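Below is one structure, written out as C-alpha cells, with a few remarks after it.
Missing here is one protein chain; the remaining ones are kept as they sit in the complex.
Lettered A, B and C in written order, each chain numbered from 1.
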Amino acid sequence: MNNLIARAKELLENKIVQVIVGYEAGPTGVARPAFITNPAKADLLIYDERCVQNLAVYLTKPEVRNLGKMAIVATLPVMRSIMMLISEQQIFADNIIVLGVSSDGSLLDIADIKVMQAYIEKSDLGNPVKDRALLVELNKLSKEERFAYWQKELSKCIKCYACRQACPLCYCTRCTVEVNQPQWIPVQSNTHGNMEWHILRAMHLAGRCISCGECGRACPVGIPCHLLTMQLADEVHNYFKVYAGTSEKMSSVLSTFEPNDKESFII
Amino acid sequence: METSRKLIRKQSLEKLYNQLSATRKVYAPVIADDKQVEFKYNPGFAEVTFEHIRSTLSVKNIAFPKVENLFLYSNGKTESTITDIDLNKIPEVVLWGSHPCDNAAFDALRSIFEWDIKDEFFSKRMEKLVVIGLSCHLSDAYCFCTSVGLAPNSSKGSDILLSPLHNGDYQADILTEKGASIVNSFSELFESTSGEEVVLTTVKQKFDHEKVTSKLNGAFEHPFWVENSLRCIGCGACAYVCPTCACFDIQDETRGKNGKRYRSWDSCGFSMFTLHTSGHNPRNVQSARWRQRIMHKFSYMPDRNQSLGCVGCGRCSSGCPVDMNIAEQLEALQNI
Amino acid sequence: MSDFEPKVVAFVCNWCTYAGADLTGTSRIKYASNVKIIRFPCTGRIDFMLLLKAFANGADGIIVSGCHPNDCHYTSGNFHAKRRWIMFKELMDFMGVDMNRITFSWVSAAEGAKWADVVNTTVTRLREMGPYVSYRDLVNKSVEEEVKNE
Partner (left out) sequence: MARIGVFVCHCGENISATVDCGKVAETIGKLKHVAYSTDYKYMCSDPGQTIIKDAIKEHNLTGVVVSACSPRMHEPTFRKACAEGGLNPFLCEMANLREHCSWVHEKNDLTTEKAIDIVRSQVEKVKLNSALQPIKVPVTRTALVIGGGIAGIQSALDIANCGHKVVMVERSPSIGGHMSQLSETFPTLDCSQCILTPRMVEVAQHPNITLYTYAEIESVEGFIGNFKVKIRKKAKSLDEKICTGCGLCTTKCPQKKIPNEFEQGMGMRPAIYIPFPQAVPNRPVIDREHCTYYIKGKCKVCEIVCPTKAIRFDQPDEILELEIGAIVVSTGFDIKHADFFPEYGYGKYKDIIDGLQFERLASASGPTTGAILRPSDGQVPKNIVFIACAGSRDPAKGIAYCSKICCMYTAKHAMLYKHKVHEGKAHVFYMDIRSGGKNYDEFVRRAIEEDHVNYIRGRVSTIYERDGKLIVKGVDTLLGAQPVEIVADMVVLATAGIASSGAEELAQKLHVSYDSHKFFAEAHPKLKPVETNTAGIFLAGACQNPKDIPDTVSQASGAAVKVAALFSQSELTREPLVAAVNRSGPPMYSTCVGCFLCQSVCPYQAIEREDFKTRDGKIIKTVAKINEGLCQGCGTCVALCRSKSIDLQGYSNNQVYAEVVALLNEY
C-alpha cells in the first residue's frame, strides 16, 4: 500500500497523470472509488481485501475522462477490462497508466500493454472460485428447478440497472432497454420483463464478460445476475477456447467465426 | 383527534396480528432466505421480524406501486375504447412493523401526489391504508433520521405506533381515527399503560437540514457536485429503494388490439431521464443528475411542497454499489 | 392434450429456407399448418430477442432455419448465427428455458422435403410436449404482479 501511495504521488507530482483512480475508505468503513488529483491527498489511497469494485467502469465515464490522463489501480479483472475496452476502441492504451496490484496486494510493475498481457496470460482466467461452486450447484439442478430459481430471483429485480451501470463493458450511451421503437424490453419491472432484460444483458456480454462479478455485487436486491454472464464465459471457453480480455487485439466471439465451429443441435 | 397510549402484551400482539391477518391484507417484514429484509403479504406471525433495521426496499410501493395501470384500451377498426381502472377494488391494507422513517415518508409522498391535483390512485391507496408502525430499537451507521427532523419513535405517518418495552411487551400510541378504530375492534387485546420506559436506539445527528437547505440556495454552480459525484455510476438503485422518490414514467403497452397505459418507477439519476427528442439533454452529466437528486429533496421540496424529501432511512447509501453516502455529503454541504 | 395444436413461428432466411419452403409448396408436399414463417434476409439478421418475443406472445415452439454452412448467400451470416445460437442455447438451458421447443436447422433451397420434415417433426414433438405453460405463466404472472395491490 505504501508503494502504491508513493507511486501515485510521484505520478501526480511529475504531472505524468492528472488523476489516480483508486480506492479509499468511506465513513462506514467500506472501500469505495477515489479520484485523487492532488498529490497531498494520495495518502487517502488504500488497497486491501475490501477493495473489490472493478474500477475500469470509470475509464469510459465522461466526467472522469475530463480530468485528464489517468492512472488506475488495477486488479486482474480491471486489467482484463482495459484489454476489452482497448480492443473495442473505447480507450487508448497511451492514455492510461496501469497501477497493477496482485492478489496479495503488492504493486506490480505494468510498464506497458505487453507486460500486462503477459501478466493476464499467466493468471487463472476462469470464474472466481466461489462463483464456480455456485455454478456447479445450479447446473446440477433440473431444468424446471433452474427455471423456478431464476424466476424467483428475477422477480426481485427493480430495473435500477445497477448491474449495467457497474459493468465496465456496458459502456453504450444508449442501451437496448432505452430503445422504444420497438420496445424490446418492457419499461416496467415484472418477472418476465426482468428475465428478458437479464437474457439480453448476458447475451450482450457473451464472449466479452471478464468474470469480475461486478453486476451481481452492485445489485441492491441481491440477484446473483453475475452467474448468467459467468456461465456464458465458461461456455465461451468450452466452445471456442478463449477467455475475454486477454489481448488488446482480441475480437469478440460473437463477431467472428470459424467455419468448423462445432455444435450438436442444428439439424 | 386526541392521541392516546395503551399497552399491548407480547401474546396479545400475536393475537392482534393473527386476527388482522385473518380478515385483511397485512404487509409485514420478514427475513428472506438471502438474509434480506422484505415486506410480504400475510406472513405467519412467527415469520414476522421485529429486529430489523431496514428492509432492502422501502414500503412506498403500498401507495405508489412500482407499476400502476392507469387505464386499459382496445383498438377497434376506427375507434378505441378505454376502460378505467376500478379504484374501489383496491383492498384495505394494514402495513405492519414499518419504522417511523418509512411512515413519515408517506407524508412526503403526499406532498407530491396531492400537491395541486390529487392523484386518485395514490389517494385511494392511502385511504385504504392503516399503518401500524414500530419504533426503532436498532440502528446503524447509515441511519440519520435525527438529522432530518425525525427520531426513532416519530409518530408521523403512523396510525398506531408500537414501541418496544424491556420485557418484550409494546407501548401502543393510537394516533389517528383509523388507529383508534382498530384498537376499538380489538379492545380486549389492549391494556392501559403503566408508563414504562420504551427501548429506543440513539441516532446521532449528522447535519442540520435547515442549514443544508439554506446553503443549497446559491450552490447550483458549486464545484462540490462534480467533485463528489465522480464515483456515481448513474444507476437507479438509490431512487428505487428510496421511500420518498416519486418520479415515474408513463408507457403504453399494446399487444394485438388490446393495450394498457401504466406508470412505473423512474429515476432522475438515469442519463436518459431528461433527454429531449432533439438530442439536447439539460442534465447531460452525472454531476448534474446527482445535484438534482439532492436539490430536489433538500431545496425544491421544502420550497414548493413545504416538506423535506428525505426521511433519513439511509437506504440510498446502504444500497449504493459505490458508497455514495448522502449523509456524508449533506454534512459536507452545510459547510461549503 | 390430444387436440392441442401448438403455435409455431419459423424464422428463416430468404435465400435458402424460405426458398426451400417455396419448393415444398411447388412440390405440393403437405405439412402441418401450425407453422408460420417470417422472412429474413439472412440468419445473421435474426435477433435472439425475437425468439423471446415469440414465446412471450404465445408461441409454443420456434423453428430457426437458414442456409447450410458454406452456402450462405452472404458467405458468412449463418456462421455468425451459429455462434449466436450456441450462446443463446447455453444461456437458455442455464435459465431453465426448454430448448426442446426450438428447432434449429439448415434447410437449403433444394430441400423442400426436408423443410416439410423439419416442420412435421417439430410440430409432432410440440404436440407431445403440450402448450408452453411455464413460460406463459411467467408472462401471465407478470401481468398479475402489475395489478395486485402492492
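Descriptive notes on the structure:
To be clear about the criterion, a contact is a pair of C-beta atoms (placed from the backbone, for glycine too) under 8 Å apart; a residue touches a chain by one contact, two chains touch by 3 or more.
As the structure is a prediction and not an experimental result, all values here were calculated from the model.
Here the chain not displayed is in touch, across the complete complex, with A, B, C.
The omitted chain makes contact with just one of the residues A:Asn2, A:Thr173 or A:Asn260: A:Thr173. Across the interface with the omitted chain, subunit B contributes residues 75-78, 255-258, 278-281, 284. Contacts to the hidden chain, counted on subunit C, fall at residues 5, 7, 9, 14, 18-19, 21-26, 28-31, 33, 36-42, 44-48, 50, 53-54, 57-59, 70, 73-77, 80-81, 84, 116. As for the chain not pictured, it touches subunit A at residues 88-90, 171-176, 179, 181-182, 184, 204, 251-252, 254-256.
Note that only the chains that are shown with their structure count from here on.
Centroid analysis (C-alpha atoms only) places B farthest from subunit C. Averaged C-alpha coordinates give centres for subunit B and subunit C that are 45 Å from one another. Taking each chain's centre as the average of its CA atoms, subunit A and subunit B sit 33 Å apart. Residue positions of subunit A with contacts to 2 or more other chains are 188, 190. The residues of subunit B that reach two or more other chains are 66-67, 262, listed in rising order. Put simply, subunit B touches subunit A in their complex at residues 34, 36, 56-57, 66-67, 141-142, 226, 229-231, 233-237, 239-241, 249, 251, 253, 262, 264-265, 267, 270-272, 285-287, 317, 319-323, 325, 328.
On the subunit A side of its complex with subunit B, the touching residues are 26-30, 32-35, 53, 57-58, 61-64, 158-162, 164-166, 173-174, 178, 183, 186-190, 217-222.
Interface residues of subunit A facing subunit C in the complex, by the touch rule stated above, are 138-139, 143-151, 155, 176, 184, 188, 190-193, 195-196, 199-200, 202-203, 206-207, 228, 231-232, 235-236, 239-240, 253-259, 261, 263, 265-267.
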